[in-house]
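First, the structure itself, so that you have it in front of you.
Of the protein chains in this complex, one is absent; all others appear in place.
And now, chain A:
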């Protein structure tokens, strides 16, 4: 039979030795590697306290789309906050040009970036707690640590890859619409979010539905990007999206960060897999 017989005592001893090496040396090597990668990632997020003090540097992003150029935006990102925004909108009907900017005193936190950053720093904190001086005793301990780290990293990644699905009333109620000067006309809605490595700006043009309209009113649910025809109720008014403009720009460092997340997640999983190979040897040993 091809099956492996129960390991002999010699084999067992070799395996034990190998496992000990894994726990004492290999795990720490991987952890160090992980820390390096995540530190690199956290630098991208310009974590406060991670070396650079003072205000985070400002980056300008010009947002555009490959199709029409009805909306143009210049957004300034400072760490996790939008510090300035300039939005130019060419109205499709009358070619009238509208221009809005952030009020001077206002900043808009991009919660996705902030959350991703915080998750990364949590992961780093978890790893920092287990430096070289720490001795792992069981495989389960390593698995638990890896699970905790992976949870943080998965969340960090998911925050960037999955923008919040908002309903139109939620967008209308959001503070972002009130940040502009001159104030946004009531038939415009603006939303900013991160999708993967891109900073996205959507502008919704609305028109009011007649109260006695024959159109079947069905409020739209939550969505990242609403399509024309989506309806909602705001105040006492029923509104419908007539035009949607979406412009975006790639944020290079977000791209890096996502790559770092993926790599470190794979590293974690590989370490877990290595530990699991020995699972039959450690699982019955108590702490």
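Going forward, contacts are C-beta pairs under 8 Å (C-beta built on N, C-alpha and C of every residue); 3 or more make two chains touch, one makes a residue touch a chain; residues count from 1.
The criterion applied here is as follows: contacts and distances are computed from a predicted model.
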Undisplayed chain, where the name is taken from the UniProt record, one of "Glutathione S-transferase", "Histidine-containing phosphotransfer protein", "Peroxin-7" or "WDR72-like alpha-solenoid domain-containing protein": "WDR72-like alpha-solenoid domain-containing protein"
Sole contact to the chain not displayed, among A:70, A:158 or A:255: A:158
Interface with the unshown chain - residue positions in chain A: 2-6, 48-49, 109, 111, 114-115, 118-119, 121, 125, 129, 131, 133-135, 140-141, 143-144, 151, 154-155, 158, 161-162, 196, 265-266, 269, 273, 276-277, 279-280, 283-284, 286-287
